[in-house]
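With one protein chain held back, the other chains of the complex are shown just where they sit.
Per-chain numbering from 1; labels A, B, C, D and E assigned in written order.
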Amino acid sequence: MAESERYRRGREKLEEIHGEHGREVVQALEDVAPELARYIFEFAFGDIYRREGLHLRDRQIATIAALTAQGNAQPQLKAHIRGGLNVGLTRSEIMEVIVQMAVYAGFPAAMNGAAAAREAFREADAGTEG
Amino acid sequence: MAESERYRRGREKLEEIHGEHGREVVQALEDVAPELARYIFEFAFGDIYRREGLHLRDRQIATIAALTAQGNAQPQLKAHIRGGLNVGLTRSEIMEVIVQMAVYAGFPAAMNGAAAAREAFREADAGTEG
Amino acid sequence: MAESERYRRGREKLEEIHGEHGREVVQALEDVAPELARYIFEFAFGDIYRREGLHLRDRQIATIAALTAQGNAQPQLKAHIRGGLNVGLTRSEIMEVIVQMAVYAGFPAAMNGAAAAREAFREADAGTEG
Amino acid sequence: MAESERYRRGREKLEEIHGEHGREVVQALEDVAPELARYIFEFAFGDIYRREGLHLRDRQIATIAALTAQGNAQPQLKAHIRGGLNVGLTRSEIMEVIVQMAVYAGFPAAMNGAAAAREAFREADAGTEG
Amino acid sequence: MAESERYRRGREKLEEIHGEHGREVVQALEDVAPELARYIFEFAFGDIYRREGLHLRDRQIATIAALTAQGNAQPQLKAHIRGGLNVGLTRSEIMEVIVQMAVYAGFPAAMNGAAAAREAFREADAGTEG
Partner (left out) sequence: MAESERYRRGREKLEEIHGEHGREVVQALEDVAPELARYIFEFAFGDIYRREGLHLRDRQIATIAALTAQGNAQPQLKAHIRGGLNVGLTRSEIMEVIVQMAVYAGFPAAMNGAAAAREAFREADAGTEG
């Protein structure tokens, strides 16, 4: 069935970026919002992140930039910083993206993005799943 | 004098990304907000964009993503799409970044980003300075 | 093929809400962002708006409220005000939603939402497709 | 005096939606911002929510949608989810509104809205005032 | 009647800040959203702007800063820049507020704020009501 194929492939793509822990975070949504969890697998990761034409590394730059600029989704920003490390961005490149956001969204957004990065890097050092 | 050095180098960096027309747009600010124009040259381009550690191509991905997600700075988004083309992004890569923003900022933001891209691409085809 | 089934049903749902003109607006995206147009049919209308559990009238209240509060997607707001009329909201109910947004997003957002409603109502009076 | 009439009626309307606990939350503002508390009673609830022409249930749909999309007022979102239950929305309808916001404000906003709903539902189960 | 007293005094306060033209702009809302126009007179100007404890000049600094930072209400920003001139801010002070917003909301917001100021200043020079 095509639907479940999108789900399965999206879950694989999510695990490729965010690891097993990332999958668990989305599945934890399933008790309160099962369809939202499903659409994250099917649409966000199954449709969008599986698209060809842009490397995962570049996609993570885009997402880290957007979430830093928006400034109201710290858990997701932290997860995508971990994801960026997983697909080949260096810590220094991630910080460059965040610092650059001072130009487009102001210094408080960049400062709070840097705080999210600090936490994400610490968790990576501690070997915590992320 | 160090100040004017930052200004001069920032202006060069801005021209590298946005072309001569980009410089003119910033200088057109000088009658109403001369210091704002100066800080764009000195800080945004002289300090941030001249930083090592992230390619200009990656910086344009970050900026296009953020401006699409914020959705309230269409002229700047259009300018940075042109800038993205100038530093090596393909049209198709730019559209991937914009489409991905549907996941983080919703479909209206992505639709309005796509409209900005259409205009920017048309101006590029017409050879209009951008 | 299941994919094209989602597309077809999403397009039908979009036409139920926005009329033939709404479909044309999305299809006009296809030259610059064909996948974005596809996801609007498949995901936004094929997955989300076709869900049971909330009437289309209630869905339009939610969308008009959100777009008024965000304040940076006037074309989409206007389209959804027309869509609200199409699925049973009265003009007076739509204005109540918009006025209420003064409490959650401030008066400028509500004023600009009211301006979008005025235009949408005029187009409805003129029989313009919307 | 007409002023105190607006205050009294607004407080009644707020209690109708948010219960006694909701009134206490607003009154807790009175030590630091007494006028803000007064305007919440008089204007937000006394003027806006007491308006005819839209059912309270519909007003809560609009507010839940807007606060989910804005994504920067979690305490108020949680309170209005409780308020939505109080005036007749089902849990499932509330989740539909929140999931729909993925289309207009992106998945992180919808995920954080779902987290607010989970907490609000748990507090409702525990009989905690809300 | 107390209600109409708030309305009358609010309209006077609005005219003190925005001139006769400002009142006309709000009254132009009355065909589509009469209650919104009424709340602007009664609440925004009758309650808030008539409060003691902060000079009108300081209130205009706050409003110009907020609208520049939000970046999605250009007509209201332009009107409040004109209002700022009317209550004693100099053009140079207004530009300082706008340039400062580059720090808190990014350069595109400040650039678009400067563009609004340029238009507002030109209209003031031309003697256009504002």
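By definition in this document, a residue touches a chain if its C-beta (ideal position, glycine included) is under 8 Å from a C-beta of that chain, and two chains touch if they have at least 3 such contacts.
Just so you know, these numbers come straight off a predicted model, no measurement behind them.
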Touched by the hidden chain, restricted to displayed chains: A, B, C, D, E
Hidden partner chain, touching residue among A:G53, A:G88 or A:P108: A:P108
Sole residue of D:A44, D:A69, D:A105 or D:A120 that reaches the chain not shown, by the stated touch rule: D:A44
Touch with the omitted chain, as defined above, among A:G46, A:G71 or A:G84: A:G71
For chain B, the residues touching the chain missing from this view: 1-3, 35, 39, 43, 47, 51
Footprint left on chain E by the chain that the document does not show: 43-44, 48-49, 51, 53-54, 58-59, 61-70, 92-93, 96-97, 99-105
Hidden partner interface residues of chain C, rising order: 69, 101-109
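Following the convention adopted for this analysis, only the chains that are shown with their structure count from here on.
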Set of chains whose contacts include both chain E and chain D: A, B, C
Listed pair (A-B, A-C or A-E) duplicating the D-E contact set, over half by residue number: A-C
Turning angle required so that chain A lies on chain C, C-alpha fit (0 to 180°, nearest 5): 180
Type of chain B:chain D copy interface by residue overlap (half), same or different: same
Whole-Å separation of chain centres (CA-atom averages), chain B against chain C: 30
Two or more partner chains touched - positions in chain E: 35, 39, 70-72, 102, 107-109
Arrangement of touching chains [line / ring / star / complete / other]: complete
